[in-house]
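Heads up, one of the protein chains got dropped from this complex, but the rest are sitting where they should.
So, chain A:
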């Protein structure tokens, strides 16, 4: 059993989603559907499996639906059709309470522009996931302090997000996700807003942490270098469709089509 199984998922934004679905199944393109129904196709008939303990990178240009796709895994977005199973459980069947529990204990997330609470200190931000699920203050504090140290922010516990640099803020975001000790961590372009040096540093840190933790990490990026550096496997998305899935070597040696080839060539230069 894979940790995350996505089967034939479609996500269509717009009022005439049913019509748009039909057109897609007839094989029409994303642009056609937009022109004739006004609906935007986010994810188009996508299936994939993510194994426990791997860093699975989802890559694509902006607008390829990768951020939309990752939000299906914790149901920040619900699909128009299809099934999503996590550890064998169909998460689309969850009622509100089960879903909340699932988000608290099984899956956490790191955001591109950090999503930190501006009115809370670093310590309270890192402890947020623990506090929300009702753990006592002493435990929250202890775990938060531990993870603040692990990401190298000791000394900044009582600072507020607006006093930190971008790299430091994302360390807070990472510590917040790690502190909840969930099996799965979603990282939506987590390092894209950072400058190249800090970015490389954060990538090293993530790899070092992963060596000890063996989490299942779903990492979204638009950068092939980052994908190859971090990923055990890489999925390439275009217009909401899966173009290729494979190890970094597969992608570099045997690009499935022109789209992937262009990524690879640009890297070679």
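Here, a contact is a pair of C-beta atoms (placed from the backbone, for glycine too) under 8 Å apart; a residue touches a chain by one contact, two chains touch by 3 or more; residues count from 1.
What we mean here is this: contacts and distances are computed from a predicted model.
Engineer: For the chain that's not shown, choose its UniProt protein name out of "Cation:proton antiporter", "ABC transporter permease", "Spore cortex-lytic enzyme" or "Co-chaperone protein HscB homolog".
Structural biologist: Of the names offered in "Cation:proton antiporter", "ABC transporter permease", "Spore cortex-lytic enzyme" or "Co-chaperone protein HscB homolog", the absent chain's UniProt record gives "ABC transporter permease".
Engineer: Pick from A:16, A:49 or A:133: which residue touches the chain that isn't shown?
Structural biologist: Reading the full complex, the residue touching the unseen chain is A:133.
Engineer: Just one of A:119, A:146 or A:214 touches the chain that is missing; which is it?
Structural biologist: The missing chain is touched by A:119.
Engineer: Which residue among A:37, A:108 or A:216 touches the omitted chain?
Structural biologist: Going through A:37, A:108 or A:216 one by one, A:108 is the residue touching the chain not shown.
Engineer: One chain isn't shown here. Among A:80, A:180, A:210 or A:244, which residue touches it?
Structural biologist: A:180
Engineer: Determine and list the chain A residues touching the chain excluded from the picture.
Structural biologist: Within chain A, the residues touching the omitted chain are 74, 76, 100-105, 107-109, 111-119, 128-129, 132-133, 160, 162-163, 176, 180, 186.
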